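Mind having a look at this structure? Questions to follow.
A single protein chain has been omitted from the complex, and every remaining protein chain is retained in its original position.
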Amino acid sequence: MTTENPLLLALDLAGTFAFALNGALTAVRVARLDIVGIVTLGMITALGGGIIRDVLIDYLPPATFSDWRYLAVAAAGSLIAFGFGHRMHRLSGLIVVFDAAGLSLFAVTGASKALDMGLGPAQAVILGAITGVGGGTLRDVLLQRIPTVLRSELYAIPALVAATITVLTIRFGVYGIPAAVGAAVACFAIRMVGVRYG
Amino acid sequence: MTTENPLLLALDLAGTFAFALNGALTAVRVARLDIVGIVTLGMITALGGGIIRDVLIDYLPPATFSDWRYLAVAAAGSLIAFGFGHRMHRLSGLIVVFDAAGLSLFAVTGASKALDMGLGPAQAVILGAITGVGGGTLRDVLLQRIPTVLRSELYAIPALVAATITVLTIRFGVYGIPAAVGAAVACFAIRMVGVRYG
Partner (left out) sequence: MTTENPLLLALDLAGTFAFALNGALTAVRVARLDIVGIVTLGMITALGGGIIRDVLIDYLPPATFSDWRYLAVAAAGSLIAFGFGHRMHRLSGLIVVFDAAGLSLFAVTGASKALDMGLGPAQAVILGAITGVGGGTLRDVLLQRIPTVLRSELYAIPALVAATITVLTIRFGVYGIPAAVGAAVACFAIRMVGVRYG
């Protein structure tokens, strides 16, 4: 079974790429892992949210294991981060930006795919948020950190906002590239405000 | 798909409420999280055990995402705990009581739902215990604590007792409100003995 919705696929792969960069750069900076640890953490961060989503909406096997592009994009992002991470300055800024990007994109795809699979609107919003925060939460648990979703007020909230915009625009029949991008940008902006003033 | 068994639903929602109070109060007391962190931890603790159960017995999407009452009860419990938690004394006593209540109720519903879905009796007992300890284990992992199920002798044991009573009474055709409540009360009593003398 492949993801047939091209907009969903594009957003999903973009989120996967962002979280792969985030997870692998986090492994470089915080935990000083070797290449296997870096790529492993990158791939778990990249693929974790989507896998949790697909298990919960009964889309099994998860898209990760039915469409090769997910693994390829997650591996590419992780390897790029490994290759460049050691010589980059301002790594922590980039880590935060990629995390916010992944959060935003996955909140949108989680909500839209949940509706596709027949869940109700409130459930789809929650599932969007779970998809957005899932990969980063696995990353934090594996690195023995209290997950961002518990520590930061503006992490679950922007994901819920993006998922709500997604569900509403789908319900009102105006969902498409502009609505999806708008929802993701809204989430990203709120998250970055949270990082700045949090 | 909604949970059609009214006894199962009632016990499940009661367990959800107890674990929502427990998780959110734990967030107030132990981790001093803000409202988003408190509600998030309350909802994960409340819904985690049932989601793990439903994934393992192939009841997908989990009841959490197919029946709105689960999300509503989990959110309500978490918000109540947020509202009252800061001014309550003896918080740690309450946290333990709500945890024991959730453990007891979920051990019963986990075992009974597993039998409903065709699992064998031994498997249903184990699944009942997993359902009981699941939410609290996620809570402890997210807060970076060794889970209670590993630290305390009388945590898995009472859950196994309640699940065994449930499976036996169903098999002998005498399951109903008295048997379910009896199983939960037995678990609760053993757990509280463990807390007192542990």
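A few remarks follow.
Labels A and B are assigned to the chains in the order they are written; within every chain, residues are numbered from 1.
FYI, contacts are C-beta pairs under 8 Å (C-beta built on N, C-alpha and C of every residue); 3 or more make two chains touch, one makes a residue touch a chain.
It should be emphasised that the depicted structure is a prediction, and the values quoted were computed from it without experimental measurement.
Among A:Ala10, A:Val97 or A:Leu142, only A:Leu142 touches the chain left out of the display.
The residue from A:Leu7, A:Leu33, A:Leu79 or A:Val195 that touches the chain not shown here is A:Leu33. The chain omitted from view is touched by exactly one of B:Leu56, B:Ala74 or B:Ala186, namely B:Leu56.
Counting the whole complex, the residues of chain A in touch with the unshown chain are 27, 31, 33-37, 40-41, 51, 55, 60-62, 64-66, 68, 71, 141-144.
The chain not displayed touches chain B at residues 55-58, 60, 114, 117, 119-120, 122-123, 126-127, 137, 141, 144-147, 149-157.
To be clear about the criterion, only the chains that are shown with their structure count from here on.
Centres computed as Cα averages put chain A at a distance of 29 Å from chain B.
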